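The structure appears below as structure tokens.
A single protein chain has been removed from this complex, and every other one stays in its place.
Chains: A and B, in written order; residue numbering restarts at 1 for each.
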Amino acid sequence: MQEALHVDGGAHNRQIVTNAENRLAAAGIQLPPAVAPFGAYVPAVRSGDLLFLTGMLPTLGHKPKYVGRVGKELTGEQGRSAAYTAALNALAVVREQLGSLDRISRVVRLTVYIAVAGAGVDQPAVADGASVLLRDVFGEDKMSARLVIGVASLPLDVPIELELIFEASD
Amino acid sequence: MQEALHVDGGAHNRQIVTNAENRLAAAGIQLPPAVAPFGAYVPAVRSGDLLFLTGMLPTLGHKPKYVGRVGKELTGEQGRSAAYTAALNALAVVREQLGSLDRISRVVRLTVYIAVAGAGVDQPAVADGASVLLRDVFGEDKMSARLVIGVASLPLDVPIELELIFEASD
Partner (left out) sequence: MQEALHVDGGAHNRQIVTNAENRLAAAGIQLPPAVAPFGAYVPAVRSGDLLFLTGMLPTLGHKPKYVGRVGKELTGEQGRSAAYTAALNALAVVREQLGSLDRISRVVRLTVYIAVAGAGVDQPAVADGASVLLRDVFGEDKMSARLVIGVASLPLDVPIELELIFEASD
């Protein structure tokens, strides 16, 4: 596995091993096209080194791939797959914004919103569908902080929405 | 329409066209007084170039202007109006914090939390009540990333709460 070393010249020197694109290719993962927003917003905004993503949903094209609540219309395993699908959409947006996943120096924070009907869902296991993909692509040294929140419903009645903040390097 | 050009001398040079105050005045919009917090928190915190706002509610004075859940006690159209009202409160806080809306170089991220009774609400349309105002005031080139989340209930039983992060320039 080829690794490039990059030393940030800024205030916070940090050695960055950038091989996310290699890892993705080695895993045989092809990213979908980046989702285009429907309304008065954009897929991502960069401010300084931080890249804030729009809420990522488990969609394919502009259609929801999963509909329903985890623990009611959908199983926990389906919720986990939905989280994985939403995370793939996030990677597609990052690549479109920055040109390459290798420009991510850190996954700063991930929030996994899960549509649930009530208590009893293993929410961390559902959220791992996104977290594990991000770890496998960006590496253990770039793992994010994480929140998991069970909510009433989400846009398009999908089961998962991801909030993501990345740190980008130039 | 009068436009001022400002070139940020910092690490990320960015040409900023600042005419939000003009656009607001041209639209005949008067901002309410900035909401004063009730407890052990403040209306906004700036760290570096980022301005993090307290959750903005559809209140007038210290009273909720809308009460209930969208899709149950309130229609989608009322939800959209509540999102607009909350966004006006956000603008009032920004102007109070920075002196002028023209010091905003970017609307970084907007999260629209919508109190819902279940599925079936057109959440993006409700959220547009806030997004469209922000786009019309700050311009298309400063549009934010956005999340929309349907939740069980919000403080004062209002239908909308906005999370907002802005980028400020000096």
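One rule holds in what follows: a residue touches a chain if its C-beta (ideal position, glycine included) is under 8 Å from a C-beta of that chain, and two chains touch if they have at least 3 such contacts.
The shown structure was predicted, so the numbers you read here are calculated from the model rather than taken from an experiment.
Residue B:157 is the one among B:77, B:141 or B:157 that touches the chain not shown. In the full complex, subunit A touches the omitted chain through residues 11-12, 48-50, 106-111, 116-121, 123-124, 127-128, 131-132, 134-135, 143-152, 165, 167.
Although one chain is not drawn, its touching partners on subunit B can still be listed: residues 10, 37-45, 47-48, 50, 52-55, 69, 113, 115, 151-155, 157, 161, 163.
By our rule, only the chains that are shown with their structure count from here on.
With centres defined as mean CA coordinates, subunit B is found 25 Å away from subunit A.
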